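Handing you this structure, nothing more for now.
With one protein chain held back, the other chains of the complex are shown just where they sit.
Lettered A, B and C in written order, each chain numbered from 1.
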Amino acid sequence: MIIVMKKSAGQAEIDKVIACLKDHGLGANLSVGSQATIIGILGDKSKLGGVDLTLLDGVQECVPIMHSYKLASRDMCPDGRVVQVGGEIIGGNKLAMMAGPCAVESEEQIVQAARGVKAAGAKFLRGGAYKPRTSPYAFQGLEDEGYRLLRMAADETGLKVVSEVVGVDQIDTAAKYCDMFQIGARNMQNFRLLRAVGQSKVPVLLKRGIASTIEEWLDAAEYIMSEGNYNVVLCERGIRTFETATRNTLDIAAVAVVKERSSLPVIIDPSHAAGKRAYIESLSLAGVAAGADGLIIEVHPNPKVAMSDAAQQLTIPEYAQLFQKAAKVAQAVGREI
Amino acid sequence: MIIVMKKSAGQAEIDKVIACLKDHGLGANLSVGSQATIIGILGDKSKLGGVDLTLLDGVQECVPIMHSYKLASRDMCPDGRVVQVGGEIIGGNKLAMMAGPCAVESEEQIVQAARGVKAAGAKFLRGGAYKPRTSPYAFQGLEDEGYRLLRMAADETGLKVVSEVVGVDQIDTAAKYCDMFQIGARNMQNFRLLRAVGQSKVPVLLKRGIASTIEEWLDAAEYIMSEGNYNVVLCERGIRTFETATRNTLDIAAVAVVKERSSLPVIIDPSHAAGKRAYIESLSLAGVAAGADGLIIEVHPNPKVAMSDAAQQLTIPEYAQLFQKAAKVAQAVGREI
Amino acid sequence: MIIVMKKSAGQAEIDKVIACLKDHGLGANLSVGSQATIIGILGDKSKLGGVDLTLLDGVQECVPIMHSYKLASRDMCPDGRVVQVGGEIIGGNKLAMMAGPCAVESEEQIVQAARGVKAAGAKFLRGGAYKPRTSPYAFQGLEDEGYRLLRMAADETGLKVVSEVVGVDQIDTAAKYCDMFQIGARNMQNFRLLRAVGQSKVPVLLKRGIASTIEEWLDAAEYIMSEGNYNVVLCERGIRTFETATRNTLDIAAVAVVKERSSLPVIIDPSHAAGKRAYIESLSLAGVAAGADGLIIEVHPNPKVAMSDAAQQLTIPEYAQLFQKAAKVAQAVGREI
Partner (left out) sequence: MIIVMKKSAGQAEIDKVIACLKDHGLGANLSVGSQATIIGILGDKSKLGGVDLTLLDGVQECVPIMHSYKLASRDMCPDGRVVQVGGEIIGGNKLAMMAGPCAVESEEQIVQAARGVKAAGAKFLRGGAYKPRTSPYAFQGLEDEGYRLLRMAADETGLKVVSEVVGVDQIDTAAKYCDMFQIGARNMQNFRLLRAVGQSKVPVLLKRGIASTIEEWLDAAEYIMSEGNYNVVLCERGIRTFETATRNTLDIAAVAVVKERSSLPVIIDPSHAAGKRAYIESLSLAGVAAGADGLIIEVHPNPKVAMSDAAQQLTIPEYAQLFQKAAKVAQAVGREI
């Protein structure tokens, strides 16, 4: 942290800032410039607690220099982390391909979906059992029965199960059925839930909040990791901007930024970003080319009768075709599917 | 809902859309224009369930016409709702003035704060017991002890307690100490928490999410109300935009929009919007002039040693001064404090 | 400017940065912290030209400390600037009240508007002669004839004329008819136009771009001032965000931020921010309470037949009523209209 003093600040004010740092066990480095005096803090600034130095007389602003996350940082694991989910690996040379319906609707539906995406090449079955919905009057999911059906369909087809948890009290049940928990975008800063999945040891797919910066997203990952669960995979699914042509704006640069700042694998969810079937293939191939570690895509055996998010779910043949195209792009960038 | 057909759509496709509506117990009104054919849906569109008509051949887009919230709408209560919290009223001619520290830090601090804001004229004591923080390494609040200290300080001074709940499991304890629950911005779409406070009957202060539209905010209020708790007060506290001069961008127009669309009272939180003491007075007076039903402001007996959000907390004398100015503006717009 | 070195940077890399600064006539202040080494630049960083120090080996980032604008800054004129437009003053204790139709449509329309807003109390007549429109097929204004009609209506009623200039080649003609030029939001970074109005000496009303930060806005003012024209008044008219309930989001905090950073007067345009008549009064009163130096409001003798922006134009009686309410709020905050 660097403290920038006001132009008008005198020696007495500078001395008080230095004294305040000393009181908290910190040193100071003074730099008297032509336009501003700046004070660099020597030592671990967490010793300051909640003290806000901008409140001291003569201080213009404090400029943070370091990230607040540590375990999630690239520095801590320069070669990148690899996350194991059952026998599958996320973060290696091979892309993690996850697919399945927005919501689990029935045994028939999820089994058909599982068979379809498995045949296309996917290794993970996604599907919502608990569905957070904007309106209380919309379909909210089959809940625990949804988890059970997902497990059944996955076992029949040899897939891994990824499904969302929305409350601390579901985690024990969900852990019986899921290979990987998903934390949804709306819960990215539900810190109690983050701590709880951090204690569970089940691998976690952490979606980015629609209004969260990449720094806040990595801080959220840090919550999970700080409880001892390092099996975190990030998922970029679009942010909220002024553009309304798509449901959200896929921040494709997040892949490169995450790779630079963090050791965690990062995958792309083109379905929620696009919100429209016609754009999903383009976003998927972009994600693979950008260097993402996988794709999670909504696929439904019959989107026309889907109970939620129908507009953005692919049919099984559409997914199979996309899979083949993604494989070619993966190969072009030295990866495989 | 209105269905806009593609220019290229033929009679067969139009017939199929109408047949689909019929299958769901809905009627159709056909309008053949020079540039597009549109189909109006007759009947309650919730009969469609999750069916997405944009997936039918020939459909270009579906345009929603009605809001999804009902209980929170202005139509349902054209004169506006009044919320009772203890003996205090929110939503009438008198503004609700809430103040107190960002976080409860100690008995001494909260008692001093309570006495100060009471003397200035406030009727509600705010203070965080559970603090959601971006980083897991930041101060997280005194938790249940914080609730207890708030109650004590409020009882001594005759104030009502407003404090945040962050998890379903805290609600019973919090209900013993708080007169009003706050749902924080990060939890505005934590639907399980919304339902739980909806079942509790304790009045709720619902902060707007930093990336939530006003429609989504009213849908969140609907979650609480649909469980039977109509004592909801909305709180605008700034949204996330590209501007970084302030912590968030106070959407002052939200006051007028909420008053038009909803029957619920709405107050302003200038502290979190500004993120900087110097701007709080200006935003507070703007809120009162805009027609808000109250102000919730962070006040600390000694901001220089505050454990969180120090930069945006007022001192007690600053608050007392602001209170007097707000009273004058309130009078100018025909309200009182 | 502060240079933050990478954790991995060694002495050789630090020495190279210092040598580079020396080559450009700059000194360096080294601060070796526990987590990072930082280098403060001593001297005027403009000596660096376009050199980007982040490209030097071992450099993590460069953190700017100072603003790039000087003439527009508060430091340069701590008491605030006052702008004279004809005999009227903007920036003093009295609010500048500007009103008139979106576009000049006919002699009858603009004369009626002028009489109406004058009777209500306004001192400035606004009206678009050249209208930048999103679609090439929309009404583009009466052009030079519009300026002429504005002048005529203003002269008859004793008002000052404020009207937009959209091209460098119009300035001479516009200067014959206008007391104040308006630079529209879309042209806030049309730097050639800024320089040209800077050379003209006619006072300038500089609207904020819908995606411009306050810093960029002040930099745009600096363009005008750097040509010798210090008569610049800023106008906040809403920024683009994700919220669609209003046409733009009025950044009401911009008033307080501008007052802190700049010496220039700042007024509010509630009409373009709201985009809807029902919200204009609330935003206007908020602007006055926040400390703005005036209001510019769209008023039309008969909005139902207006050729542009009909939805956001007030009738003359509505404006007269708003004026009276604004006067009360102005008085409550120690100002007059």
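Points worth noting:
Just so it is clear, contacts are C-beta pairs under 8 Å (C-beta built on N, C-alpha and C of every residue); 3 or more make two chains touch, one makes a residue touch a chain.
Since we're looking at a predicted model, the values are computed, not measured.
Per the touch definition above, the residue from A:Q112, A:T249, A:N302 or A:T315 contacting the chain not shown is A:T249. Looking at A:A36, A:V161, A:A211 or A:L322, the residue that reaches the missing chain in the full complex is A:A211. Check C:P203, C:G287 or C:P303 against the missing chain and you find that the one touching it is C:P303.
Across the entire complex, the residue among C:S8, C:T54, C:N93 or C:Q324 in touch with the chain not shown is C:T54.
Considering the complete assembly, subunit C touches the hidden chain via residues 46, 49-52, 54-56, 68-69, 103, 132-139, 166-169, 186-187, 189-192, 195, 209-211, 216, 219, 222-223, 226, 240, 303-311. Although one chain is not displayed, its contacts with subunit B can still be listed: residues 2, 4, 7, 29, 31-36, 38, 40-44, 63, 65-66, 75, 240-242, 244. Taking the complete complex into account, residues 211, 213-215, 239, 241-246, 249-257, 259-260, 273-274, 278-279, 282-283, 285-291, 325, 328-329, 331-333 of subunit A touch the chain not shown.
Quick note on the criterion: only the chains that are shown with their structure count from here on.
Between subunit A and subunit C, two chains of identical sequence, the interface residue sets overlap for the most part, with shared numbers making up over half of the total. Computed from the mean C-alpha positions, the centre of subunit A lies at a distance of 26 Å from the centre of subunit B.
A separation of 31 Å divides the Cα centre of subunit B from that of subunit C.
Taking the mean of the C-alpha atoms as each chain's centre, subunit A and subunit C sit 38 Å apart.
Shown for subunit A are the residues that touch two or more other chains, namely 240.
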